[in-house]
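Following: one structure in structure tokens, then a few remarks.
The complex is shown incomplete by one protein chain, all other protein chains being positioned as in the whole.
Moving on, here comes chain A:
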Amino acid sequence: MAAMGNPMVRMASHAKKGQIVEVRSLIMNPMTTGLSKNKAGKLIPAHFIQTVTVTFNNKPLCNVDWSTAISANPYLAFKMRAEESGTLEMTWKDNTNGVWSSKASITVA
């Protein structure tokens, strides 16, 4: 299994005020459903990211709830209106108490 976690957040480092920028993110997680079996015929337990929360300058921006139907090593892209310079932080939580977070900064002119 690939290493877990390793969260990444990417977005433009500079933007004009009011511009809508795309934020892209990736994290390593097996996202198993709990329905499939391993080679020995035993069920592989569900292990997946359930929530992703995004804040900008510590204020909530958006959040996502996920089911097991999201692919392994989930990629997520969304948009944000750049109104002020600051730091965007994403936090992923999985169903086995795993928590990861990553940040990206933007300078708004």
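Here, a contact is a pair of C-beta atoms (placed from the backbone, for glycine too) under 8 Å apart; a residue touches a chain by one contact, two chains touch by 3 or more; residues count from 1.
We take it that contacts and distances are computed from a predicted model.
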Protein name (UniProt record) of the chain left out of view, among "Transketolase", "Thiosulfate oxidation carrier protein SoxY", "Indolepyruvate ferredoxin oxidoreductase beta subunit" or "Sarcosine oxidase subunit alpha family protein": "Thiosulfate oxidation carrier protein SoxY"
Chain A residues touching the omitted chain (full complex): 1, 3-5, 20, 30-31, 33-35, 38, 40, 42-47, 50-51, 56, 60-72, 74-81, 83, 93-99
